[in-house]
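Here the complex is missing a single protein chain, while all its other protein chains stay put.
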Amino acid sequence: MRRAPSWIWALVLLAAILLFNLLFTPGFFHFEVRNGHLYGSLVDILNRSAPVALLSLGMTLVIATGGIDLSVGAVMAISGAVAACLIARPQDSPLGGINLHGSIPLIILFAVGFSLICGLFNGILVAFLELQPIVATLLLMVAGRGIAQLLANGQIVTFHSPGFSSIATGAWLMMPNPVWLVVAGLILFGVLTRRTAFGLFVEATGSNPTAARVAGLNAKGIKIAVYTLSAIAAGVAGLIGCADIQGADANNAGLYLELDAILAVSVGGTALTGGRFSLIGSIVGALLMQSLSTTILTRGVSPELTLVLKAIVVVAVCLLQSPAFRQIFAKRAAV
Amino acid sequence: MTEANVLLNLSGIVKQFPGVLALDRVDFEVRAGEVHALMGENGAGKSTLIKVATGVYPANGGEMTLGGSPFAPRSPDEAVRLGISTVYQEVNLVPNLSVAENVCLGREPAGPFGIRWRAVRARAEEALKRIDLTLDVRRPLSSCSIAIQQMVAIARALDVSAKVLVLDEPTSSLDAHEVAQLFAVVRRLRGEGMGIVFVTHFLDQVYEVSDRITILRNGQKVGVWNTADLPRLELVTQMIGRDAATLERPASALAPAGGKGEPVVAAENLGRRGAISDATFTVRSGEVLGLAGLLGSGRTETMRLLFGLDHPDEGCLKVDGRDTGRFSPREAIRNGFGFCSEDRKTEGVFPEMSIRENILIALQARRGWLRPLPATKQREMADELIARLRVQPADAERPIQFLSGGNQQKALLARWLAIEPRLLLLDEPTRGIDVGAKFEIMSLVESLRQQGASFVFVSSELSEVVRTCTSVLVMRDRRAVKTLEGSAISEENIIGAIAGDQA
Partner (left out) sequence: MNRESLRERLPVMITAVVCIALFVGCGLHFERFMTLRVFMNLFSDNSFLGIVAVGMTFVILTGGIDLSVGSMVGCSSIMAAWLMQHTHLHPLVALLLPVGFGAAIGSFQGYLVAKFSLPPFLVTLAGLFFCRGVALKISQESLSIDNPFFNSLASYSISLPGKASLPTASLVFFAILVVGIVVARQTRFGRAIYAIGGNPASAALMGLPVRRTLILVYTFSGLCAALGGAVFTLYTSSGNAISGTGLELDAIAAVVIGGTLLSGGYGSVFGTLLGIMILGIIQTAITFQGTFSSWWTKIVIGILLLAFMLVQKVIERAAKRRAQAT
């Protein structure tokens, strides 16, 4: 007997939105090939959802352990600032002294390395100092943007590097590179969690921390690992954002994306209380939120409504997951 | 009314939970000026009865009167207003506020400028004076000892002119001096004509302070006695009951395999405040050591020390003859120890995870995350253990939360069998499971023992202890009081030792 996956409602909603567009939005399912790139609303949805999708992969693991990571937006800003400064090498940046001779792999390595340190910091605060995750990651959420500005010396650092920009704007097999990054991230996280026992340990830690201790799990190590992974995913997402605009804007890069990622995860069927998680569900969640926005945009409805709709979706999903609400509902149904 | 001084009268109380009849026509009365002990083992229905009387649960049948008039509180709050106050084992106060506030919270004297703090303090001091306690009421509650916190809880209960005071295991975390302090208060209140319900597991305390005893067993009232008329042995026998199907102890079968085995773990003067003091014992390979005693006698606490869940303040543990110092459950498992907790829900199951995952988690944790058990191997092991322990339904992929309690228990036992333990700590492994499964578990223990594994076994059912154990450590009031071995292991001897007879 196989039960329906926990993200079934997100998928149904996603299908409904696509069906609506199929019927009422002319050209929504139109594809076009230009310069070896595939274009169209659907590709656009995939492409635009990529940063949030990447964040939500890491966030899924953090939430599965019963935690939360508010710092991912700020980490994106840091990663973007590091990359931009290493490429453009502005005189007044603290990173100005480092010359990587424009080696893109090294630049990426540096940026992701910075993110990794941020993740370790979060993990240590949560695992060893036993700060509440929401508080511990709030620190970097506040200070992280300051650090990013410090690295960029308060400037919006712009650069010209076709090689680096191709992270966001390039394509492979006609699909935009960010989409491939998400696919790669999903496969990597999937292998890491499901081909090793790591996923099992993460779920057990979140499902029942006391029982996990009795069963001999190393909760501290697991927590440090998930916060680090989350920050690495954020670092890669930050690179996409930075490559996309060919610059690093420490104030606005990844702003509020941590909230979108948390939303995608909880819409995707992973409970905020921890335990069972679904990486695919989180990706579906991210796609759902993006197709909602894209639909509103293409239909010419004022885009501010996306925010209001998002709010309604959050409350609805929360209520559906709440035992108290289900009980009331069940009682009504029984009467 | 024949008994003019009956304060609280419950008659024919029925409480039904899904699938369980928790209270089956139970009668209970409390008179003014008496301390009435309510006794029974786990699952006897004590706490359910208390919760019905204090408005936490509604009763499904029966009648209640308080001071002669019908009484049916719909919430603890209402029960308090009508005159029944409860002081729980876990102090239900707020630690971050002052003593004075905890006494008066929700009913602080207030004037046009809000709460009158001077009046609050005066009122708290007065309430505390009534139980002979003087302390600075501005202190935060968290800075007081548990005993004082308990007293503050009583003072709060008294502040609303309570007629009946329910003390639900108030002494569990108190030391001897603190208990004496509490009892002085109880006697004083009794003298003032209050009715006091005293729930406890400590026999000495019952005899010290109570006037009458009501015993419950399996949701039914066994009887009510004047304390002076009920010998200890009789009290313990009535609480535990006799298992009619008691089998004769197969003494020959229980000889340790191949004489005395090597010591696996040895405790020397092991102690931890509020848990156990001065316990010395040895578990050898091929041995089943039973810990017998009433609930709260230190059985579970001893197991937690053996598994590294808590750390001793005094004495030491030697594993294979070496002093271990502090160790964690992880290290205990690496040593080949397993611990099947009595508290399935908080210390055992991962509710939304599958039976397979629940069974294999400890083994996998020991192997580490980089060496996952191959999927086919997982299925094989899970299916084999499920079949061996007859877990129903035998579907390894079903979330464990959908299993009955007994089947969850079997799956948890399977978790520890999977690591092929040298020493398995079993805390009430047979509670809540059917007779057939009990026998399966016990024969499993016996066959593993024959292969050289050792066990520490806790059960409230003495017949099981007698049937399974090669030696029994009897515990009373957090002390190891007697060791029984070989033919000395019998229900009579254990009950005698629990009751504290010197015979």
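Think of it as A and B in the order they're written, each chain with its own count starting at 1.
Methods note: a contact is a pair of C-beta atoms (placed from the backbone, for glycine too) under 8 Å apart; a residue touches a chain by one contact, two chains touch by 3 or more.
Just so you know, these numbers come straight off a predicted model, no measurement behind them.
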Which listed residue (A:143, A:191 or A:330) would be found touching the missing chain in the intact complex?
A:143
For the chain left out of this view, which of A:174, A:272 or A:297 touches it?
A:272
Even though one chain is not shown, subunit A touches it at residues 68, 129-132, 134-135, 138-147, 149-150, 153-154, 250, 255, 259, 262-263, 266, 272, 302-312, 314-315, 318-319, 322, 324-325
Tell me, which residues in subunit B touch the chain that this view leaves out?
76-77, 80, 88, 92-98, 101, 105-106, 108, 110, 113-115, 136, 138-140, 142-145, 156, 273
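As a convention for this text, only the chains that are shown with their structure count from here on.
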Cα-centroid distance, subunit A relative to subunit B, in whole angstrom
46
Report the residues of subunit A in contact with subunit B in the complex, numbered from low to high.
1-2, 195-198, 200-201, 203-204, 207-208, 210-218, 275-276
In their shared complex, at which residues does subunit B touch subunit A?
307, 309, 329-330, 332-334, 339, 341, 346-353, 357, 361-362, 364-373, 395, 397-398, 415
